[in-house]
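Take a look at the following structure, please.
Not every chain of the complex is shown here; the ones you see sit where they belong.
Chain nomenclature is as follows: A and B, assigned in order of appearance, with residue numbering initiated at 1 for each chain independently.
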């Protein structure tokens, strides 16, 4: 369709359709990552992430997909592993330095905007590539909130959302089965059911990372035993 | 027509016709954004922006399209989301720092020129890409004013104007139906009617952002209930 595709691939430049090719390609990278699901629950949010690793001798606990960012915020990523660890580190530092400077927690929206601004730079200046990760950031400030930020640095809030390999299947199931006001337990059961569907019933409890927050509690990462209860 | 299109795509260079290809492509990006309409009213201006999101589980209030820049200025963008948030942030800071340094509000024209100058850099120096957004900036200083600034950094004032996906349909309708001296209510009704036309009658009130200013009042963003009244 275009005489020579290579022109739009060097640096992050527009193609004739007004798309940033490198950003579009980076989005493909996020679609190869393990499925991550986030939901706003009755009193908080949950994050469920699939560890799409198929190596019998690997130590699954060494691969963290859900992170506590601050007492009131959690995050999970899908896409290039090292990119994910890097941007998670960025927002952790942003949350902590806000806490130290202002003596108060940073709002979810502010964290999401800071991440968006950070990821935007990688789509704007020469000599870098976009980040190949999408993140779900969730937590409670004045209310329960769940945001997605992707390679194009767009921020959008959701009641429930999925990223990664199973995004399409998972989103369809969320649209059908997610309901406002579900409890944490109901949400986690739904999330694990969905990921199990994505990988055709082969999900094991140690291949899942789970984090949640409820009003009055801090963001908590479940251990294997706690996760197993939802299987 | 040209032997090899790629030559004009690297960096922001002229093509043989004297066009800046990357800027032309960035304009395409703005045509993919939600339709935004601005009008000068009898006593101020209105901005109506469509949130072109088709995800059932998204939280539409998380995507802001109309912004208060200062007490007397509002703005709305169409195009790449993160680019829009970035340049809105730029002009907010410009307005605030002017207020602090000079103890007076910055004129609409000065804000538009500052934005133009900022966006021009991205069409001039190597190692960056143009911004993929158009903005409508409106408000009241010595008079009511409404400006458009796009990827090419051109500034032009309008009595009424539209940007984004529905620009053509919306402009045609504005030419027919917009009248000098319309009230804020009449303008908002017209704006919502136009966006509804653009998307063929499917507009819902939560998919619209609305802001307005009238003489003697500050620029105000309507909430969902207030917007619903115009449907």
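One rule holds for everything that comes next: a contact is a pair of C-beta atoms (placed from the backbone, for glycine too) under 8 Å apart; a residue touches a chain by one contact, two chains touch by 3 or more.
Not measured: the values here are computed from a predicted model.
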{"item": "Complete-assembly copy number [criterion: all chains share one sequence; 2 shown]", "value": "7"}
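Here is the rule we go by: only the chains that are shown with their structure count from here on.
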{"item": "Fitting chain A to chain B on CA atoms, where both chains share a sequence, rotation angle to nearest 5 degrees", "value": "50"}
{"item": "Centre distance in Å when chain A and chain B are each reduced to the mean of their C-alpha atoms", "value": "30"}
{"item": "In the complex, chain B residues that touch chain A", "value": "4-6, 9-10, 22, 24-32, 53, 55-59, 61-63, 80-83, 85-86, 126-130, 132"}
{"item": "Contact footprint of chain B on chain A as seen in their complex", "value": "2-4, 6-8, 10-20, 109, 113, 116-117, 119-120, 123-127, 145-147, 152-161, 171, 174-175, 178"}
